[in-house]
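Entry: subunit A
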Amino acid sequence: MKSSKEIFEILKAEFGDKILELKEDIPVDPYIIVTPDSTEKIARFLHDSSDLQFDSLMVLSGVDDNNPVKTKDEEGTESLSGGTLSVYYHLYSIPLNHKIVIRAVTEKENPMVQSVESVWKTADWHEREAFDMVGIRFENHPDLTRILLPYDWDESSFPLRKDYKNPEFYQGMKIPY
Partner candidate 1 sequence: MSIKTEHMVLNMGPQHPSTHGVLRLELELNGELIVNVKPHIGYLHRCFEKHAEAMTYPQIIPYTDRIDYLASIYNNFGYAVTVEKLMGIQVPERVEYIRVIFGELQRIASHLVAIGTYGLDIGAFTPFLYCFRDREKILSLFEMTCGARLLYNYIWVGGLSHDIHPEFVRLTREFLNYFRPQVEELNQLLSYNKIFIERTANIGILPAETAINFGMTGPNLRGSGVKFDLRRNDPYSIYDRFDFDIPVGDGRMGTVGDCWDRYFVRVLEIEQSIRIIEQALDQIPEGDVSSAIPKRIKPPVGSVYGRVENPRGELGYFLISDGGLNPFRLKVRGPSFVSLSVMGELCKGHLIADVIAILGSIDIVLGEVDR
Partner candidate 2 sequence: MLELFTELTGDALLGMIINSLIPLVFVIPLALFFVWLERKVSAHMQDRLGPMITGSHGWLQTFADVLKLLQKEDIIPADADRKLFTIAPILVFAGSYAAFAAIPFSSAYIGSEIDMGIFYVVAVSGLVVAGILMAGWSSNNKYSLLGAMRSVAQIISYEIPTVLVILSIVVLAGTLNLLKISEMQTAYFWNWFIFGGPEPGLIKFLLIPFMFAGFLILYISSLAEVNRTPFDIPEAESELVAGYHTEYSGMKFAMFFLSEYANMFVVSAIVSAVFFGGYQSPFGYLGNSLGISWLVPIEQFFWFTAKGIFFVFVQMWLRWTLPRLRVDQLMAVCWKYLIPYSFVNLIIIAFLELYR
């Protein structure tokens, strides 16, 4: 059984600057923030390493962090833009009985995260759901299509984003009534 601090030290030793920080002070689960282009390598290391052995991905969630920055453009009008999207990975090891949470932060304009489907097959559908609901794209995913919403839902509307507005029409039917 390892604590989050020990796992953080091991990962830092292995990957260096891809691991950004360990957030421990807020309740309840501490998490490790990583860069989005290194998730696959980190996942493979966590899965294969013999003193960590994270063989089970419990859940993978896409979250809209709701932290846009206010910018003032030339006319002086304020607008909100930017912000980040995160992917949280909850990992658990059945033989060694320890848990860790990894968080990959990516920008909202063009979110790209490495897919971990080749390490844990369960990530296949979870990543499709994260793409469907929040709009995060996963590289090297075998079949990144919508899973819960209909296949012909609008390409750029992602319901779980904080700035989501209901579209007016869907297949000719008026939506808000």
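Basis for inclusion: all candidates are chains of the complex that A comes from, given by their letters.
We take it that a residue touches a chain if its C-beta (ideal position, glycine included) is under 8 Å from a C-beta of that chain, and two chains touch if they have at least 3 such contacts; residues count from 1.
Here the structure is a predicted model, which is why all the values come from computation and not from measurement.
Among the candidates 1 or 2, the one in contact with subunit A in this complex is 1. Those residues of subunit A whose C-beta lies close enough to touch candidate 1 in the complex are 26-29, 31, 55-59, 61, 63-64, 66, 88, 90, 94, 97, 101, 120-122, 124-125, 133, 146-150, 159-160.
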